[in-house]
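Okay, structure first, notes after.
Showing just some of the chains, left in place.
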Amino acid sequence: MNTAILLVSCPDRRGLVADVTEFIHRNNGNILDLEQHVDREEGVFFMRVEWDLQGFAIPPEKIEEYFHTLIGQRNGMRVNLHLEPAVKRMAVFASHLPHCLYDLLSRAKSGEWAVDVPLIISNHEKLRHIAEQFEIPFHALPVTPETKAKQEARALELMAQAGIDLVVLARYMQVVTPAFLEAYPNRVINIHHSFLPAFPGAKPYHSAYERGVKIIGATSHYVTPDLDQGPIIAQGVTPVTHRDSVEDMKRKGLDLEKTVLAQAVWAHLRHRTIVYRNRTVVFG
Amino acid sequence: MNTAILLVSCPDRRGLVADVTEFIHRNNGNILDLEQHVDREEGVFFMRVEWDLQGFAIPPEKIEEYFHTLIGQRNGMRVNLHLEPAVKRMAVFASHLPHCLYDLLSRAKSGEWAVDVPLIISNHEKLRHIAEQFEIPFHALPVTPETKAKQEARALELMAQAGIDLVVLARYMQVVTPAFLEAYPNRVINIHHSFLPAFPGAKPYHSAYERGVKIIGATSHYVTPDLDQGPIIAQGVTPVTHRDSVEDMKRKGLDLEKTVLAQAVWAHLRHRTIVYRNRTVVFG
Amino acid sequence: MNTAILLVSCPDRRGLVADVTEFIHRNNGNILDLEQHVDREEGVFFMRVEWDLQGFAIPPEKIEEYFHTLIGQRNGMRVNLHLEPAVKRMAVFASHLPHCLYDLLSRAKSGEWAVDVPLIISNHEKLRHIAEQFEIPFHALPVTPETKAKQEARALELMAQAGIDLVVLARYMQVVTPAFLEAYPNRVINIHHSFLPAFPGAKPYHSAYERGVKIIGATSHYVTPDLDQGPIIAQGVTPVTHRDSVEDMKRKGLDLEKTVLAQAVWAHLRHRTIVYRNRTVVFG
């Protein structure tokens, strides 16, 4: 089934839902799914609507323009239109730890996600064998303070060549620069191995152990220039006890990290996320 | 703030969201919250919409009629309109176990819920002291096969006198009859102490222990004539281990039961539930 | 059944389990439950063992002395012996919010816990009616910077008179002083309405909303002079979405807070906790 997914945010006012749904209905679209949300404190309206394009009066490539002209413009709307099905192109960045990389590639390869992975980048050689297993080009771009700018430029070049839509940092242990993020705004997803905002930065499992918490977590978020401060997409937790050493927490964290990262990537791929004011609306 | 909450279900067709939102918008209503759902397999449309009545063109007491005439009738809609704020009148049925009764009364008394409890009915005297603590009329109506019909008639009479909107069975260990349920269709909520459909009927913790499950649960549902088969509103679970005896499971179950029952009652009070085909749509 | 529960911690060395179990066995005690734990990093040994006193060779009132002389002393053990069944005397401190107070009193009153509550203290009059409902002496001790020392002395005096074993801060919105804590070392339990160490201090739900987290939590801990820094006994979490306002989070937090607090108090009452290095061992 060919569908359109429209993501909208704008200042709240009366009649927005009626306007949007009327636009779809008048042009013979059948709404499959609709969610809206109003942030009352900020007075912001958010909406996600998906409709069947069969028999829709406006040609797919013109929908965004028509919507903008007829509805979006006069309501000050930020609009994203996505035509489905579409196969997204995802770059994966990794370092030493294989679990998230294996998990992402398994989902791509098995068809669980409609995604191609044309590119894996790492600051180490260590996981090259996994890329080879999955027959995906692998680029080791080791980073030192001196080479960081050059290597990031190289990464951006490779990503541009590969037509990347989405970047996933799968326990990539490097901070990316604002320049990098500007090339992929709200399209770089990271997994942090703690229940943010608890334990940002390095060695969160050590800190969790030291603090004696009874639950550990993982957080997936869009990356912003502020380390571990970006808008959260998904979080997960698992119980621990005094019996769990730091090593046990790391091991339990593996499953948590890959599951939470996958939830976030899935939400992004299904166009369920809207970022505003460093928070994320994640529809149904 | 005075609001209207409209719950709608009908055969799915194009334009339903546009029709309903247009009705609200045209009459100057400001939508506060809207959720819709389509069961594609059955072709049924569901919607919950809440709007601010300030400045709404149709007087509150006429909204249901107008909506029916203008929209509902021609779309074959089942419609429920609720004007808020409103204080619901809830009867609680209990037997021996005090935890759910205490919990419900605490929520009512503290104002956590906008609900009055004018009536507690039990088949035993045992919990009368709790009713007295909370200064609520308590009626012990012991039930035997011979007296069941008479006692249930008495309960219905008391409930009618008290103007009851909602009946909560708080570990009430008696089966209620179809006649009782007809008086309060989709308005009798039960808590069953298992993760249904596992372990229906009596002594589910014993059965869970025997089967060696690693998670126990509780299920709150609308009561139907088929025991423990009614449409599920909320479920919750908690882990157990081989160390947990049947008594431990019962103890852990106390918190689960009261929390899950409260979730279900809250969803009902907020008019978030629509029942169809023995399932429950529970909006956000 | 009369039982003894022994809690032990000491520097780890070989043979400690054998020594302790041999002591019990030789004197004809039947072990009902045994758990041990070794913190390898710190080299500390912990143990909890419960045995049936029927036929035990040493009179109950002499067990601690004998154990100390024969085993504890030469191993540098910190020892706590508890004879069961015993009814503990618990003071509850509250302020404005009734949910934890209702929940604790319901558990005490219904016999779910073997505990007496001879004393409720608050810095406000607001919840007096709940104390009256449960027929428990209530003392309003309003606190200002000027009266704090005097009022806390008064509270300590009341607690001494009432023979208090355990103090529960049930959303009591005052910091207690080191002097207070010294009177009840590792016996003052607090509930904090966040997933510590995230969001310590005031207004954690506001902070959680601002940060856009997808899970909120509650933490119960022994109180130490450092605010919200004490050893954690229990934590719980519940999911939230962008739809949840600060008020929604507060409401969802009510159930979390009372459940997590109850878990912590239960663990303490069952003598399952040992504190060391600002962490808590919580046995099964």
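In order of appearance the chains are A, B and C, and numbering begins at 1 in each one.
Quick note on the criterion: a contact is a pair of C-beta atoms (placed from the backbone, for glycine too) under 8 Å apart; a residue touches a chain by one contact, two chains touch by 3 or more.
Computed from a predicted model, the values in this text were never measured in an experiment.
Undergrad: Let me spell it out: one sequence, repeated, and 3 copies placed. What is the copy number of the whole complex?
TA: Copies in the complete complex: 4.
Methods note: only the chains that are shown with their structure count from here on.
Undergrad: Shared interface numbers for chain A and chain B above half of all numbers used, same, or below, different?
TA: same
Undergrad: Compute the centre of every chain as the mean of its C-alpha atoms, then state which one is farthest from the centre of chain C.
TA: That would be chain A.
Undergrad: What is the Cα-based rotation angle between copies chain B and chain C, on a 0 to 180° scale and rounded to a multiple of 5?
TA: 180
Undergrad: Report the inter-centroid distance (CA atoms only) between chain A and chain C in whole Å.
TA: Here chain A and chain C have centroids separated by 41 Å.
Undergrad: Between chain A and chain B, tell me the centre distance in angstrom, where each centre is the average of that chain's C-alpha atoms.
TA: Result: the chain centres lie 37 Å from each other.
Undergrad: Provide the list of chain C residues touching at least two other chains, using ranges where the numbers run on.
TA: As it turns out, chain C has residues touching two or more other chains at 241, 243.
Undergrad: So in the complex, the part of chain A that touches chain B is made up of which residues?
TA: Residues in contact with chain B: 14-15, 17-18, 21-22, 24-26, 28-36, 38, 239.
Undergrad: Help me check something: in the complex, which residues belonging to chain C touch chain B?
TA: Within the complex, chain C contacts chain B at residues 98-99, 102-103, 106, 109-110, 112, 133-134, 241, 243, 251, 254-255, 259, 262, 284.
Undergrad: Under the definition above, what is the set of chain C residues touching chain A in their complex?
TA: 37, 39-41, 46, 195-199, 211-215, 217, 231-237, 241-243, 245, 278-282
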